[in-house]
Each structure stands twice: as structure tokens, then as C-alpha cells.
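A single protein chain has been omitted from the complex, and every remaining protein chain is retained in its original position.
So, subunit A:
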Amino acid sequence: MKQFQYIRPATQQSVLDAITKPGTKILAGGSNLIDLMKRGVTSPDKLVDIQKLPLRGISQNKGNVMTVSVGALELNSAVAENKIIKESFPLLSMALNAGASPQLRNMATVGGNMMQRTRCTYFYDTAMPCNKREPNSGCGAMEGINRMHAIFGTSEKCIAVHPSDMCVALAALDASVEVKSKKGTRYIPFTEFHRLPGETPQLDNTLATGELITRVIIPHNNFAKNSYYLKVRDRSSYAFALISVAVGLDIRGGNINEARLAMGGVAHKPWRLKAAEQFLKGKPATVANFEEAASLAMQGAKSFGHNDFKLKMAPASIIEALSNAAKLS
């Protein structure tokens, strides 16, 4: 690890001033960034620890649209156990609790979770080629070990997945992200926060240099009763998703009024299943409909060898998650 400067400003303004400079990185819980520094994947000159900023708290706002706001420095464990979240968005609570381990969730923050980088092992190993770490060095995974890799939205340059569980739920919940910079405040729809690799896999998301995530805002919905987060993984805990599915259903009299579906472990970003959602709208909550939705969701999927199994596991998981959310099984 190369030597670096470390500062811990007390005000948002000084953080915003500090992060405009290239080579500067925001430090929150550190559970991803420090690992990446140790492995030599990233070597910032300066760390700006934001833990002193008042970016905590979970509150309900009763405006035109009822929303819940979650501070960027809230811990993953605290959000998962929060009463408002558990009651209004059990899906988010389930997804958070499916992530990492209790120790990590006690360190990890909401902002850090969104910004965590892929777990593609070629990305982590500086002796291997990786377009995301080092543009134009090649993609080690494409013809290498790609069991954990993407089946949707891949490019010639990169087939990595975004590893977060929390983000899959937030994408399904149509959250938005409040970001601040010296230029002011802007809001990014959660589904547009992360991006596909395309020609520039080094960019994970649409956050610009100099921007700080301050809050995540979740609009009220009617999915609380019929939510489910399914995570299929190689061991019972402390493993990244092979496939995960976030489901929120608004079921009225056996019919699906509205559906939200997102998948993890399949793409460079939380993967919303809009076609499946559209299909389910207004239909009875039956296994037959879930099967149809799953096959719609799988259109355009493409695998790379070791991850061929995802073509089977993904639709099976969608059906299973929908059935659980609808309490059919």
C-alpha cells in the first residue's frame, strides 16, 4: 500500500472541497475501499473520511408523496433492523440481511454499499488483465473463470456483476439518490445510478467526480405485505449471490395490481425486470403467470461458460421468489 494522506473533516463543505481533487477518495466504513487499497487495485493519494458528517438517520417525510429518507452513513445493520424500514420496506431489510456477514454489516454504510466495486477476481488481481481496473488491458473473465459473472447487459469489454444485495432491493423500490457537490444538489433515480459497462467498464456508476451521496429516498408503496428477497448462494451466509431476486407485489383480491422485480448477480447493475413487471400487472398471482414472467425476464440473456447455469437458475429463482412473495409456497 502506498503512503497516503488521511483527513476527517467535520463539515460537508470541507468534504465537498476536498473531493474535487483527482486521487482523492471518500472513506466511509472502509470495508471495500481498504481491501482494494491493500490489493493495490486503487491507490488514492488522499482519503477523506466522512464519518463526522451528519449523514445518518432514517425519517419519514409526509409531503405530496410519502417517502422515507435514509442517510448515506447509516449502517447496513441499522437500516435492516430499523422499525420504519421493516414495516414499510421489508424487502430492503431482507436484502440487507442477506448481504455479507453481521460484522461487515456493522461497518458498511448505505453510500459505501452502493459504491462497492465488483468482486470479479481478475479485477482484484493486479497481475491479471482487467478492463475495469486498467482500461484496454483485456477482460480476464471473458474466457476465464466466469461462474459469478453477468448474463445481461454485458459488453465486449466487461462481464462483471455489481455485487450488492441492498441495491437490488432499492432498484425494485424505485428509490432515488440524493447527491451533493460544490455545484449543488441533484437526484438520480436508483435504476440510473449504476450503469452498464459498454465501452467504459472502468465507470461503475453515474456519480461524477466531486459528488457525495447524502441520502437515499424511497417512495411509499403497497408491497410490504408481499415482498421477498431470494438469494441463491454457495453457502448459507457470507457469500455473494449466484442469483438474487427482489420482489414486491401489490396483490388485491388475488390479482396483481403492481409488481416490482429486480435481479442481482446477473448484470453490471441491479437488473430491473420491466417486461416481467408489465406482464404481471393485472394478472392473477399464479405459478403459471410467474413462469411466463420468468421467461420474459430471461429474454436476451447470454452466458459465458462457467455461468451457463444461471440461464436455468435465474428463471427458477424468479418463480420461487414470486411464489414466496405471493405466499403460494
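Following the convention adopted for this analysis, contacts are C-beta pairs under 8 Å (C-beta built on N, C-alpha and C of every residue); 3 or more make two chains touch, one makes a residue touch a chain; residues count from 1.
In this text, contacts and distances are computed from a predicted model.
**Student:** Which of "Molybdopterin-dependent oxidoreductase", "ABC-2 type transport system ATP-binding protein", "Branched-chain amino acid ABC transporter permease" or "Acetolactate synthase small subunit" is the UniProt protein name of the chain not shown?
**Tutor:** "Molybdopterin-dependent oxidoreductase"
**Student:** With respect to the chain omitted from the figure, which of A:158, A:216 or A:232 is a touching residue?
**Tutor:** Within the whole complex, the residue contacting the unshown chain is A:232.
**Student:** Among A:21, A:183, A:225 or A:312, which residue is in contact with the omitted chain in the full complex?
**Tutor:** A:312
**Student:** Which one touches the absent chain: A:25, A:46, A:147 or A:195?
**Tutor:** Result: among the candidates, A:147 touches the missing chain.
**Student:** For review purposes, identify every residue of subunit A that touches the missing chain, sorted by number.
**Tutor:** Interface residues of subunit A facing the absent chain: 1-3, 40, 101, 119, 121-122, 125, 127-128, 140, 143-145, 147, 230, 232-240, 242-243, 308-309, 312-313, 316-317, 319-320, 329.
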